[in-house]
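Note that this complex is displayed minus one protein chain, with the remaining chains in position.
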Amino acid sequence: MDWVMVVQILGSTLRLATPLLFACLAGLISERAGVFDIGLEGKMLAAAFMAAAIAYATGNVWLGVASAIVASVGISLLHGVAAITFRGNQLISGVAINFLAAGLTVVVAQNWFSQGGRTPSLSGGGRMARIDLPFADAVRDVPVLGPIYSGILSGHALLVYVAFLCVPLTWFMLFRTRFGLRLRAVGENPAAVDTAGISVVGLRYGAVAIGGVLCGLAGAYLSTGLAAGFVQEMTAGRGFIALAAMIFAKWRPWHAMGAVLLFGFLEAVANRFQSIEILGVSLPVQAMQALPYILTVVILAGFVGKAIPPRAVGTPYVKEH
Amino acid sequence: MTATDISPRAQTTDYAIELRGISKAFGPVQANKDISIQVRRGTIHGIVGENGAGKSTLMSILYGFYRADAGEILINGQATEIPDSQSAIRAGIGMVFQHFKLVENFSVLENVILGAEAGGMLRPSLSRARGLLKDLAREFELNVDPDAKVEDLSVGHQQRVEILKALYREADILILDEPTGVLTPSEADHLFRILRGLKDQGKTIILITHKLREIMDVTDDVSVMRRGEMVATRPTAQTSPTELAELMVGRKVLLRVEKPPARPGKIVLQVDNLRVVDSQGVERLRGISLNVRAGEILGIAGVAGNGQSELLEVLAGLRDAEGQAQLRGEDLPLAGPGAGAISRRRQGVAHVPEDRHRRGLVLRFMAWENMALGYHHDAAYNAGPLRMNNAAIMRDTEAKMQHFDVRPPDPLLQAEGFSGGNQQKLVLAREMERNPEILLVGQPTRGVDIGAIEFIHQQLIRLRDQGSAILLVSVELDEILALSDRIAVMFDGRIMGERQSDQTNAQELGLLMAGMT
Partner (left out) sequence: MSAKGRIPDWADVTLVPLVSVALAFMISAILIWAIGESPWEAVKLMVEGAFGSSYGWGYTLYYATNFMFTGLAVSVAFQARLFNIGGEGQALVGGLGVALVCLYIPWPHWTLALVGAMLGGAVFGALWALIPGWLQAKRGSHIVITTIMFNFIAASLLGYMLVNVLRPQGTQDPSSPRFPPETALPSLHEILALVGIPFSRVPPVNISLLIAVAMCFVVWYLLWRTRLGYQIRAFGESEPAAEYAGISPARITIYAMLISGALAGLMAVNSVLGEQQRLVLNAVEGAGFIGIAVALMGRNHPFGVFLAAILFGFLYQGGAELALWTGIPRELIVVIQALVILFTGALDNMVRIPIARLFAQARARGR
């Protein structure tokens, strides 16, 4: 392995981690408010399609991003109606949303573009432009720092930077603002929030909607930044990897960033090599693909630092005294 | 004695709270009937009553959880609508619930400001709260570490956080619902010092409790509730525990159960020094010793939550405990293998649980399926290593339903389709028809209509006369008095005293139940 390859893999790690990070933070915010969200995959997929479709139609990627957010928030609200208003099973609602998106995207794509359930390839203004950070060219040849700054950190689409900016923002929102305090409280003990005279339903809808916005960004980046157009099932389980990352990070924003970077790295490596030698053991590519899930199960089992979810997650709030 | 008279001359401004004619029904159950009460500003006002007397409903109305069907609430002389808790908070009412409404993994400060933050950002609210907490700690002995996580605090400290929450919201009126139920005696004393301090600052405090000692110690006035009605209000100085106990219990229509004198035989169950610590580290049973003989009914009296449920669960094999127990002279394991519900049943311990909806029945199972609950390993109910003999269970159910006069006598009806009384008869039929060595019964007639009560009582006496031992737990003192041959009173995880039922009366037991000896 040479340095060029390392730089490439790390750069690719950042790009692959971006949709995971958005989705992971979406799940984190929703579950912190007490609403299970296993529909991340579906929301991302719907958003990816909308972004690509509108970006293609208008030639403007940002209109695509906006439509992606609208679509994703719409689905979130459907989840809200089922999970919060009608106190239905949040997990089943999430499963339904994943299928709904998987089916609808193809049906609509076929109807609009007749290209076998995909959108036409995006180019020009329909794709997210890469951004070169200031002085990226100037420091390119500086040893060590040069490749890190110019090769790894610079040259990604705007949403990559937005995603990583969302980490401190989420942290700040959750732990430094009134809204965050209430949001965390409603996920731990909604009765405490209710007796304090705050609307449990309102808070949960708010959290679910924010999750929708983030999933919208995740999907939009996937189809207009990472790829150049939408293809069927293009999320390929990323919503579940994000879910895994959320558990792995034990519902904490900074740790979530660490988790998605790890999982993104595994994906980048798996994309590059068929197998990898570690300490004389040959690790097949499938093992790397499965690793995020295996790690999550280990964490869930509590063998290494138990992951304790927000206490009220998954249970609809019913007033009782 | 009727409700407190509302004198038109009374200066309403002297009262922090005045309720007029409050009524509230839940379906057919009238939880509050035409309740009127006046609470003087700057006093501690106690409200006492048995379980189900309607105290909690009344306070929930005051805090905006329920809307009264009729009546008026006046706060400081002003008629006030309280449709939700937000309005109650705005009206200056703070509530300390029996089960705390705290976010356990939040810090004390975070809990205190939740819902009363000073702006979009937390920092200013937190530092304001920190300052206020420091003042309150000095003033009222309300000291808690503001940065500690609530889950790491003792129950007593958690309660202080609830009080701090109310004070942070500038509550003038503080309602405490059974505040000492979870406290140690020294914690309770501390709480009362806090309450007196608050009173001296002009706060009004409503204290809901069933413990008469506390009422006598700390209140200025006391109101007694019984069966949804406010039966009396007295200045505490002019009343006595005896009078209050009498008012609480009332001169009810005495339940009469025809029963021949008991002929107690050998000791069936002997229990020594039973101890249970619950998952929160609170000691629920603090050394219970008792025995029950064949052919007698031992009644356990007490206000709910004083350890009776835990006692039943331990004996029924649903909860581990420390101590010794013997059934017919043989050791009965209280933990580990051999202590489970199945083994207990095999040894002849039958159990009618306190909560038949949650435990005693699977509501969506048909009557005949419920008849096998707990006895599904019984040889007569099985037709092979795997197969259950449904036909045999069905026949058995029909016979038992007949015998216990369950209506409708339809073994195919789901349990939830029966009335409360008939559900209970189903459970009793299942547990009693096997002539157990000992029958553990919890609240046998809770939510049961009068006709069924009589029938159930007769059946219990019949079982006793056939030579079974019966341990009866009930919060209905009448029931205990009517059925038991001996009565033990539980209070705070201990047995306060044991009496022969023909040598005691409701007043004496009422005092014991309130922790007075």
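Letters are used for the chains, namely A and B, taken in the order the chains are written, and counting of residues starts over at 1 for each.
Criterion: contacts are C-beta pairs under 8 Å (C-beta built on N, C-alpha and C of every residue); 3 or more make two chains touch, one makes a residue touch a chain.
In this text, all values refer to a predicted model and were calculated from it rather than measured experimentally.
Undergrad: Of the residues A:Gly11, A:Gly117 or A:Gly219, I need the one that contacts the missing chain.
TA: A:Gly117
Undergrad: Check the options B:Ala118, B:Val282 or B:Leu373 and report the residue that touches the missing chain.
TA: B:Leu373
Undergrad: Can you tell me which of A:Met44, A:Ala209 or A:Leu243 touches the chain that was removed from the display?
TA: A:Leu243
Undergrad: Per the definition of touch given earlier, which of A:Leu63, A:Leu77 or A:Val95 contacts the omitted chain?
TA: A:Val95
Undergrad: Using the document's contact rule, name the residues of chain B that touch the chain not shown here.
TA: So the residues of chain B touching the unseen chain are 316-318, 340-343, 345, 351, 353, 355, 358-365, 369, 372-374, 376-377, 382, 386-388, 390, 414.
Undergrad: Name, in rising order, the residues on chain A that touch the hidden chain in the full complex.
TA: 38, 81-83, 86-93, 95-100, 102-108, 110-111, 114, 117, 232, 237, 240, 243-244, 247, 284, 286-287, 289-290, 293-294, 296-297, 300-302, 309
Convention: only the chains that are shown with their structure count from here on.
Undergrad: In the complex formed with chain A, which residues of chain B make contact?
TA: Its residues touching chain A are 56, 60, 63, 65-66, 84-86, 88-89, 95, 97, 101-106, 110-111, 113-117, 119-123, 125, 165.
Undergrad: Please output the residues of chain A touching chain B within their complex, sorted ascending.
TA: The contact residues of chain A facing chain B are 175-182, 184-185, 188-189, 191-198, 311, 319, 321.
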